[in-house]
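Every protein chain but one is kept in place in this view of the complex.
Order of writing sets the labels: A, B and C. Residues in every chain begin at 1.
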Amino acid sequence: LEPVVRRARAAAKLAILTDETNTPAAVARAFLERGFEDCSAWVFEHLGGADERRVQGRLSEIAEQRFADLNVFVLLRDSASPLGQSFGQPESAFAHRDGMITKAEVRAVSLSKLRLRRDGVLWDVGAGCGSLSVEAAGLMPEGMVYAVERSGDQVALIRRNLASHGAGPHVAVIHGEAPGAFGSLPDPDAVFVGGSGGSLEAILDAACERLAAGGRLVTNLATVEHLAAGTRWGSDRGVAIEVVQVSVSRGVGIGGLTRLAAQNPVFVVSVEKSP
Amino acid sequence: LEPVVRRARAAAKLAILTDETNTPAAVARAFLERGFEDCSAWVFEHLGGADERRVQGRLSEIAEQRFADLNVFVLLRDSASPLGQSFGQPESAFAHRDGMITKAEVRAVSLSKLRLRRDGVLWDVGAGCGSLSVEAAGLMPEGMVYAVERSGDQVALIRRNLASHGAGPHVAVIHGEAPGAFGSLPDPDAVFVGGSGGSLEAILDAACERLAAGGRLVTNLATVEHLAAGTRWGSDRGVAIEVVQVSVSRGVGIGGLTRLAAQNPVFVVSVEKSP
Amino acid sequence: LEPVVRRARAAAKLAILTDETNTPAAVARAFLERGFEDCSAWVFEHLGGADERRVQGRLSEIAEQRFADLNVFVLLRDSASPLGQSFGQPESAFAHRDGMITKAEVRAVSLSKLRLRRDGVLWDVGAGCGSLSVEAAGLMPEGMVYAVERSGDQVALIRRNLASHGAGPHVAVIHGEAPGAFGSLPDPDAVFVGGSGGSLEAILDAACERLAAGGRLVTNLATVEHLAAGTRWGSDRGVAIEVVQVSVSRGVGIGGLTRLAAQNPVFVVSVEKSP
Partner (left out) sequence: LEPVVRRARAAAKLAILTDETNTPAAVARAFLERGFEDCSAWVFEHLGGADERRVQGRLSEIAEQRFADLNVFVLLRDSASPLGQSFGQPESAFAHRDGMITKAEVRAVSLSKLRLRRDGVLWDVGAGCGSLSVEAAGLMPEGMVYAVERSGDQVALIRRNLASHGAGPHVAVIHGEAPGAFGSLPDPDAVFVGGSGGSLEAILDAACERLAAGGRLVTNLATVEHLAAGTRWGSDRGVAIEVVQVSVSRGVGIGGLTRLAAQNPVFVVSVEKSP
């Protein structure tokens, strides 16, 4: 059902002809598993026939029912869905733990360094609250994001943010620890490492091995030691590394004046796998 | 022919049924005027009939010929076209005069602040070499960019960059001076001011008046005086302004070491028109 | 007694011959008024004579007593005094309200821009907790600092910091509002404006008028509007202004790693009066 799911993600309204294998229940389950919201649906049985019947319900209700062999299955997506362009959101657009979110400007630069393809596969490693995954999904309407995160609390936030931005069907959430969790994922053509939990080199090695030729890996580093480890990793592996330090100050209103409040600088380190 | 052009922009292959008004020549001319590359085309006359005829040529050649009333007109776009996602390009991807280009990271942040809609209308004022226009076009596949630039040299660079990135049909180039040149443009829902040539306030006023409700205007300011003028403009007009200073240093290899080379800081100032 | 006070400031031990006008009590009062700590002192009367007498006490006690016409008056300064080099102190070396102190690095740059003379006169306007006054005093061992501050709370902190750094005799504290408070001060050859309380232009005008030819005025500006006002002031008055933006990030230990924590950027604006 994967091709159906892919095409369905971007649609506000859907009509699907079902058969004896891909029944309305099977399709509904596939959609729910792939992060679709539990939207309204209709099943039209025996259309135009004597037994014509119309069943209305949420996806989760259709998933429990049996129908005739051939049906027209109609979905009406919720208003927040499907995912539009969400590039450029402020931090306040995402549920997150205080301070535990990539700042909007650094997110923008990191996304630019990833050079995402519209139909690419991105791994978002140490996805945190999922803000980069959501924005990346908007830039990859025919692609797929895999958000790997080891913290259960953060995984819960990712799911909330995917739902509120209509990004659920575009992002698969993997609750697990990198690099072990990479095993089951399809090969990426872009990898973002937002957090490495002490395993930076191992994650870089594992991600780069799986990365498609010509693909890009980008990581955000906030400490001197990780920056050093990243550049050393590059020279040890003979990989050309691009280092960019991004420092942003934001104007804050204070009594009619605009004070510049600094955010902590972040090193955005990028690698491009030789084609 | 506007709806046809819009849909055609994103297509690698096109088949169009022509009639007595929208002849192959008329369609070809429309495509060329709207920035399509001069790609290969075929006209199939009297398909399946006794007079069936196949004519091959460049768009510019078809534009000079006459055909039967009804034809199938097929276009095969060049390899660089149509426009893919081009977000994240380095400066070297664009023809430009030395130093006269928005740096990649500042471009990324500026684009993020614009919060472009996939089907929106963007004015790129003081478009320079057109790098932001090109990347914006990639983020607005169903939208339209209007690049306003007063310098003839820069306009020539814009056209070169549009062509090399397959962005021609997505970007209309206006060789003229802002704000006067705004008159003929459709209302924008996003405006970027990359250069103001001494008319910052007039440009902000004119652009904001035309800006759609809820739309965003973003400008890059490099001097203390322009920053002051921008914030004063905001407080004079009662408009809430977001100021962000972006400072980027790039790692430069030097004898096996990575020196941080600073780029000049840029103030990215954003306004959102009240809905 | 001014010349005596000047020379006495830098001395750990002092012996002064007193006469009928400049009695031990008069000298003691002069020292206390000029910010000397209430140190131990001895008065030796009729030295070598039959009536030889030695009186020991704090300066404040000597100030209340009468002696013979000619005496040797000895002072033994406290250990923290006299003022040594204090350039390079961290913020923690000064009592201050949270966040209300010029950061050490910006203080260093500001002091450098003042190009203090060892025997110069500095006005420290909006002196805050007095950290710059203290460090400036250390760089001007034969000079004099005038710290102007309108807040009573801050004045109390200045006095505490002068005492703890042995800078009392080098810094006169003026509790008042600039520029009105300038009236009674000797002409400066250096002026630092750390805070302007909404009267930036008036303070710059008044200070520059009094500034010695070739003297320097330096101000720290944290807001976009003050920066604009400063540069406009310069161009309105035909004064060449040097603008420097200083951004500092400090390494902060976190679990064996060194995270870079940004301080807010400060604009250090300098003017040199034409000779």
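Methods note: a contact is a pair of C-beta atoms (placed from the backbone, for glycine too) under 8 Å apart; a residue touches a chain by one contact, two chains touch by 3 or more.
As the structure is a prediction and not an experimental result, all values here were calculated from the model.
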Next item on the list: From the touch rule at the top of the page, work out which displayed chains the omitted chain touches.
Entry: A, B, C
Notebook entry, point to check: Any idea which of B:23, B:247 or B:270 touches the chain not displayed?
Noted result: B:247
Next item on the list: Determine and list the chain A residues touching the chain excluded from the picture.
Entry: 224-225, 227-228, 231-232, 243, 245, 247, 265
Next item on the list: Can you list, in ascending order, the chain B residues touching the missing chain?
Entry: 222-226, 247, 249, 251, 254, 256-265
Margin query: Using the document's contact rule, name the residues of chain C that touch the chain not shown here.
Written below: 84-85, 87-89, 104-105, 107-109, 111-118, 139, 231, 235, 241-251, 256, 258, 260
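Methods note: only the chains that are shown with their structure count from here on.
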Note to self: Residues of chain B that contact two or more other chains, please.
What the structure shows: 231, 243, 245, 247
